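Single-structure report; data block below.
For this depiction, one protein chain was excluded, whereas all remaining protein chains were kept in their positions.
Entry: chain A
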Amino acid sequence: MTSPSDFPTPTVPGRLLDVEDVTVFRGDRLVLDGVSLTLDAGDAMILTGPNGAGKSTLLRTISGLRRPDSGEVIRYGDLAWLGHQDALKPGLTLAQNLALAEKLGTNSLPDALEALDLTHLTDLPARLLSSGQKRRAAFARVMLSGAPLWLLDEPTVGLDIASIERLGAVMAAHRAKGGAIIVTTHVPLPLDNTRSHELPSLAHVESFWLS
């Protein structure tokens, strides 16, 4: 677990993230071309763009899983991650699946499960959960971490309207506490004062070769 001292002090107070002119290639294809964005405490940024525009790649680059080919990503705090996949082991119960995140994080498991209406499923093996319930369980992991910066890749996949509302309330509470969110989504989220960043499709850009 990284301690706060591992991160640089922001020049702007309340700044959580600086992304400066980030370019990423995948193979010989240009996926992100000079993306710059900033995120302050309380912000919610929605990444939009057509399929294949590099939304997930941008999230992975911001998280540090992937190194940008040029440009810089500077984070000023811890992050919590919700990927495409739910990362739940089918054989373990919900509580066992989240045990590692609970140990690493600062928030309590019962509170997170309560907020997402999962309490009654705590001792059920993950293989018996529906896809929406699994998605909420994966989201519970984000809530456990206590990190200020949330990176969410399609958090609403498979969720019903009531669950999306619940997610919206959780995200609003997180922002009110000084957290920030970057989310990719194709459905409207119940969030106020969002900023959006549209990634252009670079599919038309000819793949080019290093000469």
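What we mean here is this: a contact is a pair of C-beta atoms (placed from the backbone, for glycine too) under 8 Å apart; a residue touches a chain by one contact, two chains touch by 3 or more; residues count from 1.
The rule we apply is simple: contacts and distances are computed from a predicted model.
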item	value
Protein name (UniProt record) of the chain left out of view, among "Sugar ABC transporter permease", "Sigma factor sigB regulation protein rsbQ", "YprB ribonuclease H-like domain-containing protein" or "Heme exporter protein B"	"Heme exporter protein B"
Chain not shown: contacting residue from A:M45, A:I74 or A:A99	A:A99
Which of A:G34, A:P50 or A:G91 contacts the chain that the document leaves out	A:G91
Those residues of chain A which, in the complete complex, touch the missing chain	1, 60, 63-67, 79-81, 83-89, 91-92, 96, 99-101, 103-104, 141, 145, 147
